[in-house]
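Let's turn to subunit A:
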Amino acid sequence: MNLIPLLLVIPLAWALLSLLLPRLPLGLLALAGIVLQLGTAAMLWNDVQIHGASRYAIGDWVAPLGITLVADGLTVTLLAMTALIAVVCAFYAIFYLRAYEKERRYFWPLFWFLLAALNGIWLAGDLFNLYVGLELVTLAAVGMVTLSGERHALAAGLRYLYAALLGSLAYLLGVALLYGAYGTLDLGQLSSLLEANLITQLALALMTFGLLMKTAVFPLHSWLPPAHGGALAPVSAILSALVVKSSFYILARIWMDAGNALMPVSAAQLLGALGALAIIWGGWQAFRQSEIKMLVAYSTVAQLGYLMLLFPLAIGQSQQSAILAWQGTMLHLLSHGFAKAAMFLAVGTLVLAVGKKRVVDMAGISAKMPLALFAFGLASVSLMGLPPSGGFNAKWLLMQSAIQSGQWHWVAVLLAGSLITASYVFRVFSVSFQKDADPQIRPTHPALDLSALLLAAIAIALGFGAAIPVELLTLPEEML
Partner candidate 1 sequence: MIYLQYLLVGAGCLFFIVGTLGLLRFPDTFTRIHAITKADNLGLGLLMLGLLPSTQSVPQALKLVLIWLLVLAASATASYLIAHYVKAKSPDALPHAAETASEEQD
Partner candidate 2 sequence: MTAFWWTVAALLLVTLLAGLIRIWRGPNPADRMLAAQLFGTTGVAILLVLAQAMQTPALNDVALVLALLAVVAMVAFVRRARPETEEPE
Partner candidate 3 sequence: MTTDFWFACIGAVLIAMALFTFIRHTHLLRRILAFNIMGSGVFLILVGLAQHQRQTDPVPQALVLTGIVVAVAATALALIIFRRFYQLSGRTELDEDQQ
């Protein structure tokens, strides 16, 4: 069972390679590395499918003393998603970064460190290990955001860094309280030990605040749009699709594994309300944006709202609706990852071709760049949750869970969300299908459109093959 650490070693080793040997063709090197990682993730996938979840004690030290890595259904699915999105983004970046000579040198080491940190977070089973993983993700992500070195990128990076540091300190304070109270840092052991007293409630509340800050949920989201909107296309694709999800994944793990019985229903409803507000406010802001990348960034803020609906639908509801909510949320996490990455890559190609950032500058682009726009369209189908796409299945599961637990207001929120998403997406389409406009565009490499198309196709394919990942998303033992 040496597959699990391999998923950590490969990205770290490649990070060192791309840092120390800049003269190598870094892009091709990266592709080779990720294909290797994709293979390992696939092998781990069917291994878990056959034998079920497995734990891996690092350094051969048993749980409370050492750190254990946990690979259950959800972890393996996320690992596969990370590897898949990373391989397409790397393929895209090879051609995209030809126009950005200066950034290329340091993009690849940061890219690999980010990947290593993400794999570390998906696999981690230890609270403090998650903290160090979060810090590594933050620093690598901030590094990628400030890669261009211009003033707005630096301002966005600073805002992101300050918000993320505040969030991880709140998380660390929660970990400190839990360790003081229970004497162990292992998530598995904690889930059996946690009891409802002041110190645990406060610790979990602080950790939730910290992770909400890092997931940019509604009131704490102001750092996300400039960071994701201003960064290079492959960077914002990875940030929106993966990095923001890592802190939500920890939040879901903590509440669903450890604190399931501890969260009062009112708190769950509050989180749901925050999610609803994010959907509506984020969507409305996206509609008002003038720059196309900012529009897609605010759409991330909105779509993250859907993830927060997990808590009101799962906590304090029937077993059946909790399972549906869990599967719906995780499927949404997957499909949003693929769709948003495809959207950012497509938009990146359009901006690279047109040379200007505003939505109105995209007038009549459909004639010149049909493939990129088609990828954008497919991705928005999944974001809106129209039938054939993965997004639809996720929202359908969430809706079923809401109906079963009799909370009709969440059904209304889901529908409103889809409508608002449609509004800002069609705004882009209405502009790009204008007949008379004739934009001059610079030729872009066909591989750019291809990668965006590939990711969008996967998002749609999730609609058909949703059964495979959903069935594997075995519930955390706590809820069974």
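Selection rule, in plain terms: all candidates are chains of the complex that A comes from, given by their letters.
Operating definition for what follows: contacts are C-beta pairs under 8 Å (C-beta built on N, C-alpha and C of every residue); 3 or more make two chains touch, one makes a residue touch a chain; residues count from 1.
As the structure is a computational prediction, the values presented were derived from the model and not from experiment.
For subunit A in this complex, the touching partner among the options 1, 2 or 3 is candidate 3. Subunit A contributes residues 128, 132, 135, 138-139, 142-143, 146, 149-151, 154-155, 157-159, 161-162, 165-166, 169, 172-173, 175-177, 179-181, 183, 185 to its touches with candidate 3 in the complex.
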